[in-house]
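All protein chains of the complex are present and in place, except for one that has been dropped.
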Amino acid sequence: MAKRKTLRSDLAWATPERIFVKGHDLCDELLGKLSLGDMAFLMLTDRVPTAQESIVFNALALTLVEHGLTPSAIVTRMTLAGAPEAMQAAVAAGLCGLGSVFVGSMETAARVLQEALPDPKAKADLDALARDIVAAHVGRKHAIPGIGHHFHKPVDPRAPKLFEIAQANGFSGRYVELMQKIAHEAERTTGKTLPVNATGAIGAIASELGMPWSIVRGVGVMARAIGLVGHIREELANPLAREIKTRSEEEATSHRR
Amino acid sequence: MAKRKTLRSDLAWATPERIFVKGHDLCDELLGKLSLGDMAFLMLTDRVPTAQESIVFNALALTLVEHGLTPSAIVTRMTLAGAPEAMQAAVAAGLCGLGSVFVGSMETAARVLQEALPDPKAKADLDALARDIVAAHVGRKHAIPGIGHHFHKPVDPRAPKLFEIAQANGFSGRYVELMQKIAHEAERTTGKTLPVNATGAIGAIASELGMPWSIVRGVGVMARAIGLVGHIREELANPLAREIKTRSEEEATSHRR
Amino acid sequence: MAKRKTLRSDLAWATPERIFVKGHDLCDELLGKLSLGDMAFLMLTDRVPTAQESIVFNALALTLVEHGLTPSAIVTRMTLAGAPEAMQAAVAAGLCGLGSVFVGSMETAARVLQEALPDPKAKADLDALARDIVAAHVGRKHAIPGIGHHFHKPVDPRAPKLFEIAQANGFSGRYVELMQKIAHEAERTTGKTLPVNATGAIGAIASELGMPWSIVRGVGVMARAIGLVGHIREELANPLAREIKTRSEEEATSHRR
Partner (left out) sequence: MAKRKTLRSDLAWATPERIFVKGHDLCDELLGKLSLGDMAFLMLTDRVPTAQESIVFNALALTLVEHGLTPSAIVTRMTLAGAPEAMQAAVAAGLCGLGSVFVGSMETAARVLQEALPDPKAKADLDALARDIVAAHVGRKHAIPGIGHHFHKPVDPRAPKLFEIAQANGFSGRYVELMQKIAHEAERTTGKTLPVNATGAIGAIASELGMPWSIVRGVGVMARAIGLVGHIREELANPLAREIKTRSEEEATSHRR
């Protein structure tokens, strides 16, 4: 039998009388004192946020909670219609689609920034980095993550607002600067209007907060879980799912009947 | 073709320049001003919480974020091991198990309370209600939801802390009182030590906040989504899933080899 | 530390040279010899089916593979649109809605039959059982599972076909008889046309095959997984999901813009 690795987790542990989360006594130190968003920050960084970090992180997360009848919202509502006794599975189904197309772009934006600038305090020529990033994406015909928006044009209003909040709280550093330079370089190269969008702003500001890119998508996943519970509440009161299903099925098969 | 229902949703809508969530301009009124937990309250009730409601609701949600290597955490980690490119599906898989056994009990507790006391301001004999509820559950051999705990004994420390926070903020009303009377009646009837546990306290206090029981499980689902992202972060840094799998498989099939 | 249970599984085990499934050598005894449907029967009963059992079981499962743009199919397609790199999560999301409303009714039908007739060879008055079952459901205002259909009227064509196949292969016993008596009694009591539907036929015939009701829903889940992969193939070639989403969102929020 192969030599075994010892299992170890440091997120939470409990005795019959006490529960610890990330080293804090849940009852004595967290309940009634920490907000849900600050708890999320603690789970993602091992630290209770400062007042400034809290404002900035909560704004990032808030941006992603709710954006109307998105595919994930429709999925959650359709799933609830078939299994109303398993609300948790309806939220789960809705989360399954938060992949490369929608929420994934904020992970990709953060990755591009962090790979270009592994140490945000090291010397670096941001203009040259932006040129290289744009050229590499254009050369491979890859979309540049975090810029442009098909609906919110010319400017995605969330991006300047998030940058303003980051600036006011001391988190507008070189990742934000590089993200903006990427957008400018992309506009210069393509001749199109391609300002930083919400996912680009989130990717940049999450990098300023010290979050590794590999966990950035998680901010979107946890935020959307909150929004999807809101859709469950509305679907219970005013159902849409069956109507969408009936119309879609009738139209899609009308040529055969 | 059957007469059709018009689709309508009032959670969010957008123009190219603005995004509204529950009637609030996302950029002007929410970002930088509302915390993630207060946003969750808004999604569940249509109102921004008061300062007191915010403290109480955030405490409820916080309780459910993280409780160590639960089945849902192991599920998320195992799923990530097979599909690291789809973190959202790993969280989704973890949420699927938040059913009747664990998180569901807070829904059931809220349901029992709200069905017994549909209008918390109406006259009612809480002692009689508690006796009836306990008798009905004992008669059908159903577990009484929200009392006792297999590990946190004699007292689940989260319950008195949550009740204390509710009391300090004006949310210790008749649902809390009824929940406690149910526990006392259950103890009297069975002779066992069965104080209110965390899910009972949450079910009661969520009822005090005016949340219908049909949505109470959602507080657990959204909170646990946050915790599961924390487990993804730890699993990426210090993986457990494969070791658990290897040990389990070897032991379970050793009698055949 | 509590005394521990030894882990044990008898589904499959392997040595470096050989793989066993349910006691059969996968390479020598199963591959090229057993069909996928018969393998499913083996997983559900511990036996390779006889020729008759194979025909009957494959017919049951086939019935559930595909029924057009169902909610589960729309869910799978919407999820794929957001996460095309995670097809498995798109199928998973689609399965999440196979709950009490659609597929669950065949589980409920099987349960009603098996609880009324735990030993299909024991003496029993099927007419009296049917009367009791219908009366109990009507009394509690519960729907009687397995009868009537909102679209396939007056007769769901799958039910008589499945009963014919079961009959021709020796599996039309007392569960089938009781299911039909329940439908007749329901029609007599309510005055409506309520013949056995597909889920009622499947619940009855699965009971004839000796499957416990607790696993009957699983036949639907595995069958639908096959159908959902078919929807993924069509969605990749001719996408519907975004169009459904765009229309739904525009209509649902038009009153606000």
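As written, the chains take the letters A, B and C, and residue 1 is the first residue of each chain.
Heads up, the rule we're going with is that a contact is a pair of C-beta atoms (placed from the backbone, for glycine too) under 8 Å apart; a residue touches a chain by one contact, two chains touch by 3 or more.
All of these numbers come straight from a predicted model, not from anything done at the bench.
Chemist: Let's see if you follow the contact definition: name the visible chains touching the chain that is missing.
Modeler: Across all of the complex, the chain we cannot see touches A, B, C.
Chemist: Using the touch definition up top, pick the residue from B:L60, B:C96, B:A109 or B:A183 that touches the left-out chain.
Modeler: Selected residue, touching the omitted chain: B:C96.
Chemist: One chain isn't shown here. Among A:T70, A:Q88, A:T108 or A:N169, which residue touches it?
Modeler: Of all options in A:T70, A:Q88, A:T108 or A:N169, contact with the hidden chain holds for A:Q88.
Chemist: Among B:A59, B:M78 or B:A225, single out the residue that touches the unshown chain.
Modeler: Among B:A59, B:M78 or B:A225, only B:M78 touches the chain that is not shown.
Chemist: What subunit B residues would touch the chain not displayed?
Modeler: These residues touch the chain not displayed: 68-72, 74-75, 78-86, 89-90, 92-94, 96-104, 240-242, 244-245, 248-249, 252-253.
Chemist: Touching the missing chain, which residues of subunit C?
Modeler: 1-2, 4-5, 7-14, 16-19, 21-22, 26-27, 30-32, 34-40, 43-44, 54-55, 58-59, 61-63, 65-69, 73, 86-89, 91-93, 95-99, 103, 151-153, 155, 157-158, 161-162, 164-165, 168, 214-215, 217-219, 221-223, 225-227, 229-234, 236, 238, 240, 243-244, 246-247, 250
Chemist: Residue by residue, what part of subunit A touches the chain that was omitted?
Modeler: Output for subunit A: 6-10, 12-15, 20, 83, 85-86, 88-89, 92-93, 96, 248, 251-253, 255-257.
Everything that follows uses one rule, which is that only the chains that are shown with their structure count from here on.
Chemist: Of all chains present, which has the mean Cα position farthest from that of subunit C?
Modeler: Looking at centroid distances, A is the chain farthest away.
Chemist: Go ahead and note the Å separation of the Cα centroids belonging to subunit B and subunit C.
Modeler: One centre to the other, that is 31 Å.
Chemist: Take the average of all CA coordinates in subunit A, do the same for subunit B, and state the distance between these two points in whole angstrom.
Modeler: Going by mean C-alpha positions, subunit A sits 23 Å from subunit B.
Chemist: With chain centres defined as C-alpha means, what is the inter-centre distance between subunit A and subunit C in Å?
Modeler: Measuring from centre to centre gives 37 Å for this pair.
Chemist: Please list all residues of subunit A that touch 2 or more other chains.
Modeler: Answer for subunit A, listing residues that touch two or more other chains: 68-69, 86, 89, 92-93, 96-99, 103, 240, 244.
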